[in-house]
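With one protein chain removed, the remaining protein chains of the complex are shown where they sit.
And then subunit A:
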Amino acid sequence: MDFRTIAELVELAESKEIPISEAMIQKEMKIFDRSREEIIAQMAGHLDVMEKAIERGLNEEDLRSPSGLSGGDAQKIRAYINEGGPLLSGADVLDTVSRSMSVSEVNAAMGTIIATPTAGACGILPGCIFTAAERLKADREAMVRALFVSGAMGYCIANNAFISGATGGCQAEVGSATAMTAAAVVEMAGGTPAQSAQALAIALKNMLGLVCDPVAGLVEAPCVKRNAMGGAIAMVAADMAMAGVESVIPPDEVVGAMFRIGRDMPTSLKETALGGLAATPTGKRIEKDIYGESVE
């Protein structure tokens, strides 16, 4: 019961006729000598933390980060949905967006979240899981299982590439989260392990090259909005895979491409706040306002 790559994971699941979530649960049991109940209870606890973060971000009045750069946008989206605005991208996509932003805003406000796989990308997975559960009328168990799917996919990405903006740019952070989430939503929707892997590839391909350029080095701008869009991309990628669309480049090769792009990315675009949006006139001014002087 072992896997290192996405291809191995899919093959393992298919040969044993088990879902990806089950392959991850069994691997965890074996490596750490823990019981199924213990592992599932821990993951269910994580799901509870995610739900609380969503609720907090959508309901707490005047939720702002210490810097004042973020907070309140999730509630704006929720109000827009409730007021029945044009909803050009559809109510479910916007629900995902508002939930993903909500968790990301709570994170910026030093609230409690689950790193998935990092805090900078913590909104995408909960935003999609809770919206998909509503749409699919999925129970708590299916949601917990989805977290194991995304963990399995993230495990393959993390051990073959990277998952933090500092090492591989935002494609490694929000990109990985989006890809892991797309795969998880596919299993919730009844897709096959191979379809989960295709959703991962489709999602990650659309994040390749994304740089990590946070204003003032903070996990706020543009991170909160990238979590929002990551949620939207994950849902669309999951739908594409469920429709039978396949990535021309196989999933592991897409991860390999992400790794090489990240390695080639200059340091100024890897969380140092020296390039990209952080280096714009406005980005610099905000940085100066927060720290009193440039932190370079």
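Keep in mind that, in the parts below, contacts are C-beta pairs under 8 Å (C-beta built on N, C-alpha and C of every residue); 3 or more make two chains touch, one makes a residue touch a chain; residues count from 1.
Throughout what follows, contacts and distances are computed from a predicted model.
Entry comment: the absent subunit's protein name, as recorded by UniProt, is "L-serine deaminase", drawn from "Stage II sporulation protein M", "ABC transporter permease", "L-serine deaminase" or "Nitrile hydratase subunit beta".
One of A:5, A:167 or A:192 touches the chain omitted from the figure, and that residue is A:167. Within the whole complex, the absent chain has one touching residue among A:6, A:93, A:114 or A:197, and that is A:114. Touching the chain that is not shown, out of A:24, A:74, A:185 or A:255: A:24 (per the contact rule at the top).
Residues touching the missing chain, restricted to subunit A, are 4, 24, 27-28, 31-33, 39, 42-43, 45-46, 49, 65-67, 106-120, 122, 125, 147-148, 150-152, 154-155, 158-159, 162-164, 166-167, 180, 216-220, 267, 270-273, 290-291, 295-296 (touch as defined at the top).
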